[in-house]
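Structure in structure tokens, see below.
In this view, the complex is presented without one of its protein chains, the others remaining in place.
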Amino acid sequence: MIGAAADGFKSEVVSNLSATIYLDPRIYSREAILKACYWFTNVAYIQIPESPDGRIAIQIRLRQTVPTLEEPQLERIEEFIGEFCNSLLDFELRRQVETETASLKQLILAKAFSESGVLEDEPPGTIADPVENRKPTSLVQIMKTFTSPKE
Amino acid sequence: MARVFYPVESYSASEAGYRLLPFRFLRLESNKELLVNQVGEFVVAPFGTAQALIRKQLTRGSDIYATFKAKQFIADDSSSPLLDLLATKYRTKYGFIEGFTKLHIFVVTLRCDHSCHYCQVSRQTADKSTYDMSYETAGKSVELMMKSPARHVTLEFQGGEPLLAFDVIRYIVPLAKRRAEALGKDLDIVVTTNLANATDDMLFYLRDENIKISTSLDGPAFIHNANRPRPGNNSYELTIKNIERARKILGYSKVAALMTTTQLSLQHPTEIIDEYVRLDFHSIFLRPLSPYGFAVKTKKKTGYQLDNFLNFYRTGLAHILQLNRAGYNLAEVYAKILLTKILTPDGTGFVDLQSPAGAGINVLVYNYDGDVYATDESRMLAEMGDHTFRLGNVWTHSHKDIFTGDPFLNLVSASCNQSLTGCSDCALQPYCGADPIYNHTTQGDIFGHRPTSNFCKRNMTIIKYLFDLISKQDSELMRIFFAWIQNSSLSEVSKAGPS
Partner (left out) sequence: MRLSTAGVPSISFNRPVVGKVSRELLPKGKRTQKILVTEEVPTNTAELIGYSGLLTTTDFQQQMELVPTISSVQSIDHLRTNDIIAMEPKNGFVRTLYRPDSNHNVIFATQRCNSNCLMCSQPPQDRDDADALVRRNLQLIRLIESPPKRLVITGGEPTLLGEGLFTIIAALRDKFPQTYLHMLTNGRIFAWPAFTARLAELKHPDFMLGIPLYSDDSTVHDYVVQAQGAFDQTVIGFHQLARYGIRIEIRVVLHAITILRLTQLAEYIYRNLTFAEHIALMGLENIGYAPRNMDRLWIDPHDYQDQLESAVEILSTRGMNVSIYNHQLCVLRRSLWKFARKSISDWKNIYLDACQPCGVKNDCGGFFKWATKLHSNHIHPLPAARTPVSAE
């Protein structure tokens, strides 16, 4: 049974316990795919064989073949595919956040653990009122005694 | 020159669009999702919000946009991203690391008169005094303890049953106090004991030296005695009697009780809680059973499934909340730790649920034979032949040797959930922790495998459950939670202060 295709995502159910998912690598990053796969390795065997046509193929075989006391309900392969697709999307979004914020995160951590790197930058904007603007007074002198660290 | 008033548009961002600041998200039940920023501040929003946020589809001027900006999930050029503010908050969250090792556990003897099923120590009968810590080893251990840079240290006596080696306690206490005073450190002392052997003299000594007691109370008699057999099978009766004696001599606030959960306990959450109420305790810790020591050997008696524990926890917590609403102050400690991380700017130094993990960094165990371990559980593993987490020995290792040695460094490489697979993307990371020793014991390596990890599943389930409760926006419930967090009573929370 061939599953519906969404943006670069196509699924092919092979049996009630196995399926193959085809992903367009232009839409899904390797990172997101691997991370999504990681979270399902408790319920499925997952293989990513070589795919000649440029698509990424993910072969899925559900681990649990018979019901047990602990897990009386067998997961259906269609449910698995649905959850996997959601997870993939989430990890792709997370990758986007990571790309955009990785350097900021480093900066925040560096500031958090440095002895003096916090609250030492020049503050934004100005605090002068119209009078100060017309004729700078002692206020500006006090502010000028502030120097940036590590000059 | 007359001043002019400008409209609100003059103060919003001049350029369209916004930037992302670091955050994570997680789907919750009932079509909601949880978004958590770098310092554990959160937003519970309708499902799809994270995607809209990340794809830059949020409308400026909407309430949710303003909230994300205020909580530092996004920034636009109406204001600077205030990274110093984030850094300060981050530093506050990790304040518990400061001072390094604060909890020092001294195993003064392995001898014990009980044979508790879940015990993580070998049972030795009372006449085998080769299992007591020698005075010389005790002296070396105190020396090592005082090398910790922490200004405030806690010394906890454990065992076996520490009161069976009371002479060792009497040797260590004045020595530790003298050293602490000389170094300008504050020192707290606790003894974990079943109290079965507590004479009046011992209790007077504990009172005079300002030592706190932590004793075991597993529930009503039928649970407590089943869990904790001893000759005469009267552990419960002895415990009750001795709690009263200890309270009389040391004072109520100096006697605490801890429960250990077994398969039998899992059937009776409300009875156990009611027993704590009956005995006028105001704190209870619904702990999961740890997979160490004799629990593994006697798996049949104490093995159980995680789901059963989670049901036990949920039922227990609901019962506790009901008691609180009816006016009895009772805090659940596990929830309190998590709620502190979720609802306040502070972090917590609870060694089993922190990142970096507490092992070594916040706690150290000095065994009766001089061996030094990263946690109490590491010591249990050693009893079973696994010495992976033995960090050294007080006779052969200096403070520096211990903390630069391979066992510690290996341990630390898996101690931060910020860099563990699965954890690094998880929205609950700021609230959760890492436990490399648990991973090693249950899964075979210190990094662990998240999808099959009980540590992960347990914490994710409980944390999500707490968020479910928080999302109800029930102000009485929030007052109860904050009473727990602030160690006060419901009637004291939300009092008006001085003007």
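Labels for the chains are A and B, by order of writing; each one numbers its residues from 1.
Criterion: contacts are C-beta pairs under 8 Å (C-beta built on N, C-alpha and C of every residue); 3 or more make two chains touch, one makes a residue touch a chain.
Please read these numbers as outputs of a predicted model, since none were measured by experiment.
Engineer: Quick check: which displayed chains does the absent chain contact?
Structural biologist: Every shown chain touched by the left-out chain: A, B.
Engineer: Can you work out which residue in B:L82, B:I97, B:L175 or B:I240 touches the chain that's missing from view?
Structural biologist: Touching the chain that is not displayed is residue B:L82.
Engineer: Among B:S12, B:Q322 or B:T452, exactly one should touch the missing chain; which is it?
Structural biologist: B:S12
Engineer: Out of A:D7, A:E115 or A:D129, which residue would touch the omitted chain in the full complex?
Structural biologist: A:D129
Engineer: Kindly note down the residues of chain B that lie in touch with the hidden chain.
Structural biologist: Counting only chain B, the missing chain is touched by 1, 3, 5-8, 10-13, 41, 63, 66-67, 69-70, 78-80, 82, 84-85, 88-89, 344-345, 475, 478-479, 482, 486, 491, 493-499.
Engineer: For chain A, which residues touch the unseen chain?
Structural biologist: Here the touching residues of chain A are 119-120, 123-132, 134-135, 137-139, 141-146.
Convention: only the chains that are shown with their structure count from here on.
Engineer: Give, as an integer number of Å, the spacing between the C-alpha centres of chain B and chain A.
Structural biologist: From the centre of chain A to the centre of chain B is 29 Å.
Engineer: Please output the residues of chain A touching chain B within their complex, sorted ascending.
Structural biologist: 35, 38-43, 70, 86, 89-91, 93-94, 96-97, 100-101, 104-105, 107-109, 111-113, 117-119, 121, 124, 130
Engineer: Over in the complex, which chain B residues touch chain A? Could you list them?
Structural biologist: 1, 19-25, 27, 38, 50-51, 54, 79-81, 83-84, 86-88, 90-91, 94, 305, 421-422, 425, 449-452
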